[in-house]
Each structure stands twice: as C-alpha cells, then as structure tokens.
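Only one structure is covered here, and it is reproduced in the block below.
Just one protein chain is left out here, and the rest sit where they should.
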Amino acid sequence: MPLVKAGRIIEDRFVRVLDDAPLPDGAPVLLPAARFLADARELVLRGAPTGVIWPNDRKVAELAPYLDWLALVALVFPNFRDGRAYSQARLLRERHGFRGELRATGQVLRDQFLFMLRAGFDAFEVTKDADAAVFAEALQRYSVFYQPAADDRLIARRARLFARQRPHPEERRATTRLEG
Amino acid sequence: MTSPLQQKLKITGPVVVTANRLGDGAVIYRSAAGAWTTELASAAVVSTAPAATELLAQAAADKLTAVDPYVAPVTVNPGQRVLPGNLRERIRCSGPTVALPGAS
Partner (left out) sequence: MYIYDDFDRTLVAERVREFRDQVRRRLSGELTEEEFKPLRLMNGVYLQLHAYMLRIAIPYGTLSSAQLRTLAHVARRYDRGYGHFTTRQNIQFNWIKLAELPDAMANLARAGLHGMQTSGNCVRNITTDQWAGVAPDEIEEARVWAELLRQHLTLHPEFSFLPRKFKIALTAAAHDRAAVKVHDIGLRMHRNGAGEVGFEVMVGGGLGRTPFIAKTIKPFLPKRDLLSYVEAIMRTYNQYGRRDNIYKARIKILVHELGAEKFAQEVEAEWLAIKDGNLALDDAAVAEVASRFRYPQYAELADNPPELAKARAADQRFQIWLDNSVANHKVAGHAIVMLSLKPVGGPPGDATAAQMDAIADLADRYSHGEIRVAHEQNLVLPHVAQRDLPAVWRALDEIGVATPNVGLVSDIIACPGLDYCSLANARSIPVAEEITRRFQDLDRARGLGRLHINISGCINACGHHHVGHIGILGVEKNGEEFYQVTIGGRAGEDAELGAILGPAVPYGEIADVVEDIASAYVELRARPDELFVDTVKRVGVEPFKERVYAAR
C-alpha cells in the first residue's frame, strides 16, 4: 500500500509495531492506541519519533496531552463510507493545533483525496497503486470551495470579496457575470 | 416484492438470474450460453439450489455488464413459456403498470 505525502509516493519511515512486540532501536514507531497510552512515558524518553493509530470511535481530545511530541497520528477509514475520521482530523488540526503528520489509513481511495486533504490529512496510505500514481491529478479536480476547513485553500466567500474589491476589467476573476 | 437483494438462496420452483445492465440500467437475464439477454424467453431456467448458486456465481463474475445480479422466481406454463414469477418481476419485465405521462 503506497504511502503518499506531498503529492509523491515515499518510503514509510515509521515501523508499525503490533501490540506486544519489542520496539526496534532508534526507529520511528507507529503503535496502536492502547500500547501508546500505556507506554507513553517510555516513548517520550526513547528519543525516536512516535506515531499512534487512533480508532475512529474514540475522541481525539484524549490525545491532546501528547500532541506536542507525537510525530504522527494515523486515523482510520475502516471503509471509505465511514467518515468519522474527517471530523477527527479537523479537530486535531483546528481545535488542538496538531502540527505533525496526519495520516489517512484504511480504505483510502482516489475520490476522497481532496476531502481528506481539506480535512487536514497530509499523508495517505493509498489502497490502490493506480490511485497513488494519480494523486496530484486528483487534487486538481476542484478550484472552488464553498466552506473553510483545515486547509488554507481560498474559499468562495473570500474570493468573491477580492473580486469585488478589484473590478478592473482585465482581472479575470473580478467578472462575476450575472445571468438574467 | 421484498427486496431480493438480501435473500438467502432457497429454491422452491423454477428461477432465473436477473440483473440490470451497467450501461443503461436495462433489465437483463442470464442466458444458458453464459451471456445476457433482455428477453426472459431466452433466460436460463434452473430449479435446484446448486444450479441457481452456480448460475448466480457465473453471473456475478461478470462485473462489466451486470449490476447486482440475483435469483428471481419464474413460472413455466404448460406450453413451456417462461413468465415472471411475482409482481416485481412482472413489472421489471414489462415496465410500469401505469401509462406513462404523455403516452397516447
């Protein structure tokens, strides 16, 4: 399952460690929630980056005390129709100010890439190779966004205001032609 | 008339496998030759659970033509004519039971 970040397929530097397995020396590790919470203290002292896989039916507020030093939070789409992780992602970014890697895992498909990016994800364990290959293309699908989210894309309301402020005829966006 | 898409395969009489055609949604039936036909008369009719299961499995494997195949009852009259086995299948076969607006 290719990992896509910044529009490119990259190597995953995090090692997924199952519940009781020993941690590899010095390597960034990605742990399930229970293990992470139990071993949090040791993990801080360990000196290598830590990531947690957070289930989609648990409040992300529980992670708040750890967000300063967590390198990675992986959220889960058990199937692509289960959209709970979108809310979790936005809360992590917008409410709790998480700055680390926010990774989408589970069933991660091309037609949801843009929604995920807007919700605050910046890394994607993409289910299909073909989808990973066209990641950059999928982002070009829309240029208009009606609502603010966790990203900084220009939303329609502000774009409209800009258009009004600069009614120069040569400004393409300024012409909001109204149909009769 | 309860949605047959959740049914368990319980065969109590002759059945066919039917679906909707992907490109246009038309009603289609699985034929004996392993193809699809819009004519119920050309549909493969089976009467046992194993045969129905096999027919359905073959049909379901053809994902490019057919959407959501399922097993539907038919009745076979003395003249060997195959007819839809319930109201829902009658409607799928022959269209709405009401005149379409604007139809003269």
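All chains are identified by letter, namely A and B, in their written order; residue positions are counted from 1 within each chain.
In the analysis below, a residue touches a chain if its C-beta (ideal position, glycine included) is under 8 Å from a C-beta of that chain, and two chains touch if they have at least 3 such contacts.
Please read all numbers here as calculations on a predicted model, not as lab measurements.
Q: Touching the left-out chain: which of A:Phe14, A:Phe36, A:Trp54 or A:Tyr86?
A: Residue touching the chain left out of view: A:Tyr86.
Q: Hey, which chain B residues sit against the chain that's not shown?
A: Contacting residues on chain B, toward the hidden partner: 1-3, 20, 22-27, 63-64, 67-68, 86-88, 91-92, 95-98, 100-102.
Q: Where does chain A touch the missing chain, residue by residue?
A: Chain A touches the chain not shown through residues 80-84, 86-88, 90, 95, 109, 111-112, 114-119, 130, 141-149, 156-157, 159-161, 173, 175-180.
Quick note on the criterion: only the chains that are shown with their structure count from here on.
Q: With chain centres defined as C-alpha means, what is the inter-centre distance between chain A and chain B in Å?
A: 45
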